[in-house]
Structure formats: C-alpha cells, structure tokens
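Shown here: the complex without one of its protein chains, the others still in place.
Lettered A, B and C in written order, each chain numbered from 1.
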C-alpha cells in the first residue's frame, strides 16, 4: 500500500490522506508543503518546480519504503508536484498512519527531510518584483544508498 | 483564529484542516487520533469517551494557545470528540500551519501530548469479548498552569 | 455559616461511587483537603476515593490546599486519557 508519485497535476490532500489508515492504526498524520508568499522577507508570487521525473519517482518510492520501515506499517502515501504553482498551492503531501503516534510523527518528518536532501527536484521562485531565481538547494548524496542517520534529517528549514 | 472545541458530533478532518493555512505558511500538518481495533493485543470493538465538557473546552483552548506560542502563528485548530466511537472514528483532530515545517511538527506534537496529560477526558475500551474497562490514564498536574518543559511532553504511547 | 460546594465525579470515580454529582456543606475556611476528608469519612463507597485525588476547582486544576468558597464546583479528576 506504499504510494509514491511525482505528478504534474494538482494534489488533492484528502485523496492522499485516504490512502492511509487501517483498523490497526490509532494515529494518522498529513503533512502539506505549500507555496508561501515570501522567501526570507522577499515577496513571492509563485514557484516553478522542475523535476527529473523518472528518477524522482524512484527516489520518492525509496524514501517512502524507508519511512515505512521506521513506521512499522506500509501506510505511507507521498505525492510531489512539479510545474508552475501559485501561492497556497500544495507542492507535496505526505500521509502516514500507524498504531501509535510517535512513529507517525517520526516517519512523516523523515519523508519531508529526505525529500529535501535527495529528491531530484528544483524550484525557481518568482518574485513580486518580476525576477526569478533558483532556490539554493542541498547537495545530494554521492552514492545510491545514503547512510540514514538521525542527525542527517533533523532540523532544516521550511 | 485559534479554534478549540470539545464536541459530541462526528469530527470532519477536512473542516478542521481548512481552519488553518495562510499565504504566509509553507507547512500545514493535520494529526488524527483514531479508535483502533486493539489495545495491547486485546481486540477492541469500540471506545467510549467521557469528558468534563466545560473544563475540557477551557483546557483545550489553553493548550491551543500555548501551541500557537510555540508555532509563532495563530493557525491552530483542535477538536476533541466524546461519546461512543467505533473503530476508525476520529477522536481528535489537530491542524496547524506555519511558515516553516519544524514549528508545525513541534506544535502539533505539543497539542496531542498536552491533551494526554491535561485534558479532562477519559476513555473506556469496549473489548470484543464483551468486557469494558477504563483506560489507565495520566495523573494530571495539580496546579492550573503546569510548567511546560520539553521533557514533559515528549515520548508516551498511542 | 456553612459553605456549600458542588462536587463532580467522572469516569472511574463516578462508577465507583455510583453518582456523578453531590452537594456538600463544608465549614468556613475549608480546603479541598477538608472536602476529601469529609467525603472519605463517610465510609463506603466514598472511601474508594483516593486520599490525594487530582481535583479541579471551578474548572482549573487545583492543589489540595486550595480554599473553597460558597458555590464552588469541585471536580474529582481520575487519571486522564484523552487523545
């Protein structure tokens, strides 16, 4: 039931949430990444997400599988969007569910932190003043299977 | 925009989520507590939540306000249900949104941990074998304004 | 002059006592501790209440030393289990 997709279409958070849940689960968590109207105080009018779509789909699947390991269930659904997005539009939706809440929080956080570290996706901010710039990113790991350490995915911004 | 209610009606998670969000926010998080079909391996058929409704509404409001402080926004919505709930029914929904994700995860977790420590709500598990028992709970603080320490609300189960 | 307070019992306490609400007359200057002692002193089933229960006075958690006024609402709060 692990579900991971990189899509061009609008993300429906309710549909993503509906992919998880089970009679065994006491906790469900839905995280949404949303395009916000500013970046470091600079007004933003929208965001363009580029993706290496084929690879991103595979990496997202791998991240979801790793999260499922941490979660202890296969109830992980994650959808990342690419293309032009307006303010308030959802760029990523992550749903997880598990018997206990600690694992749900942990797995949800793991997915978003790993996305920021490894997913071959880039974003260009469009500023209200008319300029556009690629957002400074994170150098991805140089090998296929990064060592997953707790320290590696905690912290970070946005 | 802080919203906190203790209700007898079915909780609509989408409605709770819709109460948060803002053009400033890059992250939204929806936590759902759900009645699960087992407790420590024992099959459960449902759960009865009792509430000291008047006080619970005030305590939930206080928890939401404390969470908003941690979050740095007033986008906190939390609804806790009481009455008879079946497996898979939502007992609590917590929605938060903020510019950055770390604060959203922190505030969401804060609300659910504080609910478990302070909210005057009790649950009786109905077992498949026909028996019913009050779930062993947490002794609440003896004063109106508990010291909020990080250690106090991390960990715990369910 | 006696001080009437309204006591509330929830969940396991209500089940043990077989009642959810009781008016109690206390002496002037009585505290929560005095209320608990008065009730437990009545014997069964009130002696099933803990000696040091968590209580809320007028919907706020309170210490055993909290003084009570006429018309106060004192709730006996068993260990809570929301979420």
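Observations, loosely collected:
We take it that a residue touches a chain if its C-beta (ideal position, glycine included) is under 8 Å from a C-beta of that chain, and two chains touch if they have at least 3 such contacts.
Only a predicted model underlies this, so the values are computations on that prediction, with no experimental measurement involved.
Across the entire complex, contacts from the unshown chain go to A.
Looking at A:29, A:44, A:104 or A:119, the residue that reaches the missing chain in the full complex is A:119. In the full complex, the hidden chain is touched by chain A at residues 33, 49-52, 54-56, 58, 80, 91-92, 112, 115-124, 134-144, 146, 158.
Throughout what follows, only the chains that are shown with their structure count from here on.
Computed centre separation for the pair chain B/chain C is 26 angstrom, with centres defined by C-alpha atoms.
Distance from the chain A centre to the chain C centre is 50 Å, each centre being the mean of its Cα atoms. Annotation for chain C: no residues touch two or more other chains.
In chain A, there is no position where the chain touches two or more neighbouring chains simultaneously.
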